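Working notes, beginning with the structure itself.
Note that one protein chain is taken out, while the other chains of the complex remain in position.
Note that the chains take the letters A, B, C and D in the order they are written out, and that residue 1 is the start of every chain.
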Amino acid sequence: AADKPKFKLAWSIYVGWMPWDYAAKEGIVKKWADKYGIDIEVVQINDYVESINQYTTGQFDACVMTNMDALTIPAAGGVDSTALIIGDFSNGNDGVVLKGKGKTLKDIKGQKVNLVELSVSHYLLARGLDSVGLKERDIKVVNTSDADMVAAFATADVTATVTWNPLLGEITAMPNTSQVFDSSKIPGEIIDLTVVNSDTLKKHPALGKALTGAWYETMQVMSGKDAAATKARTFMATASGTDLAGYDAQLATTKMFYTPAEAVAFALTPELLKTMDYVRTFSFEHGILGEGAKNADAVGMAFPGGKTLGDVKNVKLRFITDYMKLAADGKL
Amino acid sequence: MRRLINQRPNGVSAPLLGALPFILLLLVYIVASQARLAENPNDKLLPGLDSLVSAIQQVATEPDKRSGALILWRDTAASLVRLGTGVAISALAALLFGIATGALPYARATLSPFIAALALIPPLAILPVLFIVFGLGETSKIVLIVFGIAPFIMRDVAMRVGELPGEQIIKAQTLGANSWQLILRVITPQILPRLLDAVRLALGAAWLFLIAAEAIAAEDGLGYRIFLVRRYLAMDLILPYVAWITLLAFLTDWLLRVANAKLFPWYQGGARRS
Amino acid sequence: MRRLINQRPNGVSAPLLGALPFILLLLVYIVASQARLAENPNDKLLPGLDSLVSAIQQVATEPDKRSGALILWRDTAASLVRLGTGVAISALAALLFGIATGALPYARATLSPFIAALALIPPLAILPVLFIVFGLGETSKIVLIVFGIAPFIMRDVAMRVGELPGEQIIKAQTLGANSWQLILRVITPQILPRLLDAVRLALGAAWLFLIAAEAIAAEDGLGYRIFLVRRYLAMDLILPYVAWITLLAFLTDWLLRVANAKLFPWYQGGARRS
Amino acid sequence: MISVRKLWKEYDGQVVLENLNLEVGDHEFVTVVGASGCGKTTFLRMLLGEEQPTRGEFLIDGQPLPDEPGPDRGIVFQRYSVFPHLTVLQNVLLGLEFERAPLLGRLFGARRAEAVEKAEAMLQAVGLYEARHKFPSALSGGMQQRLSIAQSIVKQPKILLLDEPFGALDPGISADMHRLILRLWDEHKMTIFMITHDLKDTRLLVFDKTRLDMQAPEAYGATITYDIPLHVTTPALLRELNEAKTRTERFADVVAVGG
Partner (left out) sequence: MISVRKLWKEYDGQVVLENLNLEVGDHEFVTVVGASGCGKTTFLRMLLGEEQPTRGEFLIDGQPLPDEPGPDRGIVFQRYSVFPHLTVLQNVLLGLEFERAPLLGRLFGARRAEAVEKAEAMLQAVGLYEARHKFPSALSGGMQQRLSIAQSIVKQPKILLLDEPFGALDPGISADMHRLILRLWDEHKMTIFMITHDLKDTRLLVFDKTRLDMQAPEAYGATITYDIPLHVTTPALLRELNEAKTRTERFADVVAVGG
């Protein structure tokens, strides 16, 4: 057993990633790892950014993250990464909230907006501002830690915020607030991925197979209508600090790809390319593609079917369907 | 009428006076909480005393649904182990390096500028670096504590070594001590109680770093819990946790003070700093 | 051969020895950085010296694309203003309460248990409460600093008041001083340099709380920048920022020490603690 | 006029002074000697008002002693009795400023000039005029004690208390200082109580224990065993006193060992 290859997956608390906790604690990950003769350690990390940093510096072989962070942190940091599993996209799980009844997004003009700077919230805001013809110049961004977002919104200083669930739910539950924009207006642009180091994956396809297998088994359990599904979701709910109702409410605004086929289909749409183009432009304009980046093309991306974006000699982020397809075809 | 500086409360009124600000604070809290709850019964910021009590009861006596553990005690144990390990390592390192730099001029010349520079680096700023070098397991949390308090204790110990009367060092040499014997029999035993004092001073910072570390990577611990539920503004859990941490901090300080008095009956310096 | 404890480096070798650990650290960094960069030229964890230099140059001399400001200087100014305000308020509060509790037995009986309890509460844990009470603007950052260091300085000041020789207090009374005059002319002037010493001791903690506050909500500041660029692991900016903060911490400490020596030429105690 | 009648002083059951009786007239110079720990300082602290007698009367001009120190009774301690943050002149001015500036504790303009004049005269008298702008840390031990004396006397106290004022000084300097004190006593007409180890020719009070119990050394206190008027001391008597003192002190050592 000692010479079994060992791998580590990092995850942090978020509605779309809670299945990893369940899969690990219920032995699903171990079952699939054993099947492919490897060891997988699943590690929870409180601080989302820290987990990606750890992955980027090589402490982990796999990590959960959004499409934007996959581009700006590991890929821009030269770590060739592969989006192994497309788990879900945010469909209202991220939102812009203003204080006051009956507000619209246009009212945000001139306000200070509290959000986690350079995160998907920031991206969502930029897309929202675009949609009403405003520029980022028209508002003022205040970087605010997600852990304190709810408390921050309760203070008089804060009048506008962009955040995600469950914080979003807590904030919209406060009296006298309006949710003026959310990710359901830009469906499919904020995508939650399980990312694996490309070199590791190439060397050990078993890792990809085991992870994909474990993931979709968990999906099957939780998506059902039976008691086992309720039990699974209750488990995930408590782990993320809420209850079943709260967790189900979050799921309602998340487009989960419960079957591999859905995910494969999503990965093959041309919209994915368009989304990543928005994302890289946003990232470049905010200076987070890395210091060496002369333009948005600096970091190349590859998509299923041989399509690419940016510098083909520097492809660092790969969207693939290989493993999800195997799952869809029942070949795992 | 005596001058104010000469007027002393007696044995009965002194504790009463001391309790006054606490009682006032409690009253202010209750009034403010009731006002907010009257406006919005779901307000989470200042929960009523009953919610506080029930939240405590739940974490202290009801097994967690997910893990089956009693959360409060598991968190406390995890945090205390980390704190204890971190502080113990810091104290040991401080003893070694502090005595070396305090007693040996060559060690001082070599190490003390470096230790001084280390002590100035704000550990929170290099958190990411620490995590990357030491991984995300228990090690990094302990390292953050060590990094945060060890340079400070080291400098304190070195200073205390320097404060030992030069007469003692000379006297020991005229009694035939070599450097090693001098450190072993004259310096170290006299530094130990001062080390405990320095540790007491550093404990506040140690708690701080523990909480900061647990906020970033942990699966249990007092700081972890506070940050987890902070997202939901669950003040009914945060406030008792803060009070509990404060109580723990007080108890550890008190234990160290008592230990110092018992272990080193000849040592008087502690009183000055208590 | 003299005993090790009697061997002293001379005026030339001492600074060289002191530089040694710094040089070693630099070498280790360079080697490790080159090794990582050889493997992945885009590696962000240990950027080469050239990237560090160019990152510094960029933030120090080139206007930011978004705001048009020179980032480094704007961050520094914002942080120093916060730090300065927080520390000044803490010092003032410590002077008032420290002298009151140190000199007046009734004030001591009433306030010192409360201040002791305050000093034990880990400020990071009650951040949400601070936000709600003090808002999220500059105030809350300053309040976090004050909350973090003022109880500590207060206790220190009160202790120093207690350490003034009882003979002085008696003597002043035999010269006809009332309580107010005694505080004004005998206690306060002698406490001021000790207050500066206490502030110097507390500065490390003040930096820590500043960074923590800026990490949570800010639009500029050194801590803000570090935590912001952590999002894309820009160690080329983080490392120089950490070094810069360390240098600033050193400079403020040095300034306070010099100020103490210049303002209070009669005060010798500072040397002991330097 | 100071009257002490049947004075007892105990600390938590330890009798320090027992059944002390004493009358001291105005402008007397009283030297107090006695073994270490026999209660000399305690006696002075009661005179200051810092401590209260356990039993008995302590009267000044027929009135009970005030229960806190005041400007009518000056004190010079062995150490720490000048203010390190004030220059020599400021140290002497301080008492005048306390009196005349209740709110700020500081004088300005003409009123200050007047006080400075008085303070400088005092400094002349103790030979510190040249050093008036120095801080105490720049003074020798003897000069600091002279400053402390000047500081007290400028307030013209009715009673001046000195607790081993020259105990930390070299014997040569100590003798000089003793002459200074006698001169000032003569000029300023106050009552002086001075605790000392040097026996000089003034009225002399010797404190000693009259009863000893080796098993319970704390059960009995000291009282005045000799009260010798001015100019009566002979070398033989001094020797005898010194011997007596040494005996008690040796006993004190034994107690410390056995306890």
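By our rule, a contact is a pair of C-beta atoms (placed from the backbone, for glycine too) under 8 Å apart; a residue touches a chain by one contact, two chains touch by 3 or more.
Fair warning: this is a prediction, and the values are worked out from it, not measured in the lab.
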Residue of B:Gly137, B:Gly162 or B:Pro189 in touch with the missing chain, whole complex considered: B:Pro189
Touch criterion as defined above, residue of D:Leu22, D:Leu59, D:Val116 or D:Leu139 at the omitted chain: D:Leu139
Where the unshown chain meets chain B, residue by residue: 165, 167-168, 170-178, 180-181, 184-186, 189-190, 264-268
Sites on chain C contacted by the missing partner chain, in the whole complex: 2-3, 6
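Note that only the chains that are shown with their structure count from here on.
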Rounded Å distance, chain B centre to chain D centre (Cα mean): 47
Whole-Å gap separating chain A and chain B, where each centre is the average of the chain's CA atoms: 37
Euclidean distance of C-alpha centroids - chain A vs chain D, Å: 82
Residue numbers of chain C (touch at least two other chains): 45, 127-128, 132, 173, 178, 215, 230, 233
Contacts with two or more other chains, residues of chain A listed in rising order: 53, 57, 147-148, 151, 154
